[in-house]
Each structure stands twice: as C-alpha cells, then as structure tokens.
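With one protein chain held back, the other chains of the complex are shown just where they sit.
Which chain is which? They are A, B and C, in the order written, and residues in each are numbered from 1.
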Amino acid sequence: MLDDLRAQVCAANLALVEHGLVTLTWGNVSGIDRDQGVFAIKPSGVPYRGMSPDDMVLVDLDGTVVEGALRPSSDTPTHLALYRAFDAVGGVTHTHSTHATALCQARRPLPCLGTTHADHFAGTVPLTRQLTPDEVRDDYEGNTGTVIVESFADLEPGEIPAVLVAGHGPFTWGADARTAVDNAVALDACARMALLSGLLDGTPPQLEAHLLRQHHERKHGPHAYYGQ
Amino acid sequence: MLDDLRAQVCAANLALVEHGLVTLTWGNVSGIDRDQGVFAIKPSGVPYRGMSPDDMVLVDLDGTVVEGALRPSSDTPTHLALYRAFDAVGGVTHTHSTHATALCQARRPLPCLGTTHADHFAGTVPLTRQLTPDEVRDDYEGNTGTVIVESFADLEPGEIPAVLVAGHGPFTWGADARTAVDNAVALDACARMALLSGLLDGTPPQLEAHLLRQHHERKHGPHAYYGQ
Amino acid sequence: MLDDLRAQVCAANLALVEHGLVTLTWGNVSGIDRDQGVFAIKPSGVPYRGMSPDDMVLVDLDGTVVEGALRPSSDTPTHLALYRAFDAVGGVTHTHSTHATALCQARRPLPCLGTTHADHFAGTVPLTRQLTPDEVRDDYEGNTGTVIVESFADLEPGEIPAVLVAGHGPFTWGADARTAVDNAVALDACARMALLSGLLDGTPPQLEAHLLRQHHERKHGPHAYYGQ
Partner (left out) sequence: MLDDLRAQVCAANLALVEHGLVTLTWGNVSGIDRDQGVFAIKPSGVPYRGMSPDDMVLVDLDGTVVEGALRPSSDTPTHLALYRAFDAVGGVTHTHSTHATALCQARRPLPCLGTTHADHFAGTVPLTRQLTPDEVRDDYEGNTGTVIVESFADLEPGEIPAVLVAGHGPFTWGADARTAVDNAVALDACARMALLSGLLDGTPPQLEAHLLRQHHERKHGPHAYYGQ
C-alpha cells in the first residue's frame, strides 16, 4: 500500500542526513496521500543508516496506524495537526538543526534579512508561543501542533512554509516530503547567516519589501521565471 | 578474555571520529563488565585509524592492567574513579570536543536551553571546581575523577550523564560505551547551540521546567514512548 | 559549438559544490569566448548532481540564447552586464555562500584585514547600493548588474575581482570560469575570518598598505614570484 509514498518519505528522511540537518536520530519527515487520507512517517528512534521504505509507518488522519511493524515518530501528533489544519501541505519535516534550533532556544523569530530567505519564505518565519504546563501534560505533541497552527492565524502557510517552536526546534512543510526537506535546509542556512550577521555590531536591516516580493515571486509567483 | 567488550569499546572509540568529536588523539572511551569488575579502555596516544579490538587495554577496579600489550589511556584513573563512584555506569567517554570544551575553558556550566538538551540531560550539566595545586601534583587524573564525583553530591549521575571539567574538557557516561558516546555527541551539540544562542544580545532563557521534565520522561521515564 | 567552454563552465559549477559554496541550487558560474561573443552558463534551477556540459546554455552579448535545450540561470542578465562592462573578464560566479552573504545582509563591505585577502583582492571589496523599487520592478537582474558596475566607477575590476550585492550575495570574476570560482572561495574564506575577528572586542585593524601591496604584487604584479 502506497509504495511510492513510502519510498519518497524514506528518501526524504535520508536527505536530512545528507544535508547535515540531523544529529543521532533527531529528525523526521512525513508525506501524505491526500486522496487516501494517509501519511507515511519515519519510525521512532530508528537510526537512518539502513532504514528502508518498508520501515515507514502509515497513519490516517485520525492518528491511527494503518500499516507498519514499527511505532511511528513520537512527533506524529504534530505532523497530524499540520496536515489537518493546512490543506495544501503534502509533506512535513521536523529537525533539531543547529542554527534554526538556536533561534528557537533564544525565542526569536527569523526576520527576512536577504534574498536567500525571500526565495523560500515570503516574510518573517514566526516563533510559536510557549506551551502551558497543562498543554504539555495533556497532549504534548498534539498541542505543539496547536501552537504552530495558532502562529499562522494571520499568515499563509504556503507563503511561509516554516515555523520555529519556542524552546524546541523548527518544523517546515511543502508540496511533498522532499520540498519540506528543502525548506528545512533553506531555513537552517538562513538562520545561520542571521546568527553570523548578528556578530557584527548593530541589528542587521530587514530586506526591503520590494526586493523580498520580487525574489519570492520570481520563484513562486504566477509569472515565475526561475527554473526549467 | 572479554572479546565482546573489547569490540564494543573499540567501535565506540571509532564512533568518536565519525561524529567529529576528536582532533588528533584527543579522546577516549571505556566500557565495563560489572560481573568481572574489569573495564576495557583505549590505549594511550594511539591513532584511531587502524585501531583494533586487540589494542584495547583491560583494567580492573583497583586500576591494575590485567591484559593488553599497550599502556592504557593516561586518563584511566579518571575513568576508574567514575566506575567506582557511579554504580550504574557501564561506559565512559572523554573528549576535547570543540563546543563543550569551549564551555569548560570559559568555566561555565551548561543550563538546559531547549528540548534537545532535555532529551538527554535532566537539568544543568555541572562544571567541576578547579583542582588545587596539590591535587594536580599528587594524583592529577585520579583527582579529576574526585572533583567530578563531588559535582554530583546532589545530582543523580543517571539523570545527568555528563560533566564539564573546569579548564579541561567534558566527560560523559551511560549504560554502555556506545551510549556514553551518544551523550558526548548530544553534549557537544547542545553546547554548540548554547554558544550560538549567546551570539544574540541578552541571555537565552532556560527551558520551562514542565517542558524539560516532559521531554526527558518521554525518552527515559517509566512511561517513555520514544523509540521502538 | 564551444565544447571546451561548456566543459570548463560545467566543471566550474561542480567545483562550487566541492568547495562547499552552494546549498541546494543557489549558485551559478559562466565563462565567455570573447572571440565569438558568446558565454556558457548554468541552466536555471537544475541540481548540480548529474549536470553535464551539454546542459550548459550558450548566450550571446545581446542576451539571446543561441544554443541549449534548457533555460539559462535567472541571473543571466547580471552576468551579461558584467561581461559588457568589464572587458577583461572571462568568467563570472554568483553564490549565496554563507559568510560573504552574511556580510551582504549586514550591508558591510569587506575591508582588507590580512594577507589572505591581499593575495586575491587589492583593497576593500565594495558593497553595492540598494536597488530602488523601480529598478527591482523593471529589470531586476539587469539592474543588479548596473549597481555592481556603478560600484567600480573608481575601482579596477581586475584588481578587486569581487563585489557584495546589498541584501543578496556575492559575485566574483576572473580570467576564466575556474578563476572566478577560486575568487569566490577566497572571498568566502576572507569573509569568514573577518566575521570571526569581529567576535573579539574592538574592530580588527586593516592590513598596512605596504603589506597589502607586497602580497598582491608577489602574486599578480609585473615581478610576481609566486607559483611556477
């Protein structure tokens, strides 16, 4: 069942390693088949080396495992919440990548400082609010999804496919699992450059609005002219 | 004698290199067989490349070499002190990994700044006091063990399997040699993110206590639900 | 047509990856045949892995594609502007390399802080002015070339073969595509060291003029004695 999806999601999880976004087993990717209402996700606590498509766990939009011998990622309820709230999302990535996580720990959103950011994210990547003690105790991973969705009350998740969870790490998403990983790569690179810019005295200026819009549109707008 | 232990300890030493935790020969791992009261440890000053299980040195809990053609790591008395003081420890790692050592040199403990830290360490990783001139002169490596053990007078070494030795570098431990290495990897990653967070103005906030506890428990508590 | 040029330009694009200057597809190199008035450039949005000389797109000095099945890099009008304005340039590189881009984002030129810089660049690498909203809207990539050329009104592009585009990233050039890449490598290394120097309190001093001149001349002057 859903062999292609499993293969794509397995490859996307392995791409996290290739891009240097994960340490030990700290990261997971999922991808969804919207017609069947089922997503494939990395199994919990399993090393990337030697992982195969058969190890991916299939979960439906009620959060029930529908196929797979292993337990799904403990972050599955967060992925589920994003698939339920954001209709156009086809893939979700969670990492503890170094630079994006440093921003999460410093409780800072990531403003747009340059065209690298604008190519992927059409404005500031938001920081979630902190979870309350009750939210942590009652349904920690589900409520992590809740606070992410709250952060997008006035934002379009397709325009800014990333969030920084306060005290935790980033989630990114996209049309499919691989695009979600590419956005995780872009987010960490932008976070790294933002931290480096911060080495210099003074606060780096945000990118001018007209340049932000131009760069995002040339890749993602109706008249995009980047790529083949 | 203890061929499996030698093989595990040799593999754990080589894992230090794979994870980028060692420069030249600056790092060593040991693992113990509690039934026999004997631990295996890396030989002193030997390059990792080409190292084999037969090169590991076997030492008993009196500090006597019981098997091995080579001299054990010069840090052996520190490992010994930890095995004697911390009953549940099955493996010990010492490195001069870049970021954890930078904290040792700055004489700073590592507070819990995020869930990455909470997944591995249930609170602040302590900094030892400095050794006195007498302690350095009389039994330097043994007394390094002494000040580590002192740092855990009010802490549970199973909850916080790591320490920062002032002016020197980190020691980590765990159920076996490989787990001790994983904790060394996690410690350096957390130290790196803490240093990056420090680039921004202001001090990064510590993780909320309820979130710290939840993350540690979901991996290590009686009702842990992370992993297979 | 121009098989050697295609092969050189393809190899130079792949060298960006080897030197760690690109993330995802963020970087492109071109090289020109001045006799034929045609340059070869990376196709837009194509991954480096598996790219071959046949994928390179040939463009003339009016900006018309003269051969190639794929669309050229969306930054082609910037390359074109540089080839038209700087007669001696044989190759152009554009990256979003981490450290040079961090300077672009911080809106800082790169002064000469040491002999590593002096070996490649005979003085401060300039920062362009910002583009106006009109310039961005009307011919964004062409006008990026315009502001680069403006920055060299009083500078010799052969002496300082690099520029930092404000809010964007670096462009470098040289006698051929490979030299342009070498200059991109040197620029990012110098930017990295400048950022690290800035960690210390106080502003790092600029290199003494006599030492700057000596280092540049021993590699590039009429009596150069570096190399074979």
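Simple rule for what comes next: contacts are C-beta pairs under 8 Å (C-beta built on N, C-alpha and C of every residue); 3 or more make two chains touch, one makes a residue touch a chain.
Keep in mind it's a predicted model, so treat the numbers as computed, not measured.
Although one chain is omitted from the display, it touches the following shown chains in the full assembly: B, C.
Of the listed positions B:Met51, B:Ala85 or B:Ala102, the one in contact with the omitted chain in the full complex is B:Ala102. In the full complex, chain C makes contact with the omitted chain through residues 113-116, 119, 182, 185-186, 189, 192-194, 196-197, 199-200, 202, 204-205, 207-208, 210-211, 214, 218, 225-228.
Taking the whole complex into account, chain B touches the unshown chain at residues 23-24, 26, 43-46, 70-71, 74, 96, 98-99, 101-102, 104-108, 130-131, 133, 136-137, 140, 167-169, 195, 198-199.
The rule is short, and it goes like this: only the chains that are shown with their structure count from here on.
Annotation, chain B versus chain C: rotation angle of 180 degrees from the Cα superposition, expressed as a multiple of 5. For the self-contact between chain A and chain C, the two sides draw on mostly distinct residue numbers; the shared fraction is below half.
Averaging C-alpha coordinates per chain places the centre of chain A 32 Å away from that of chain C. Remark: chain B and chain C have CA centroids separated by 45 Å (rounded to whole angstrom).
Shared interface positions of chain B, i.e. residues touching 2 or more other chains, are not present.
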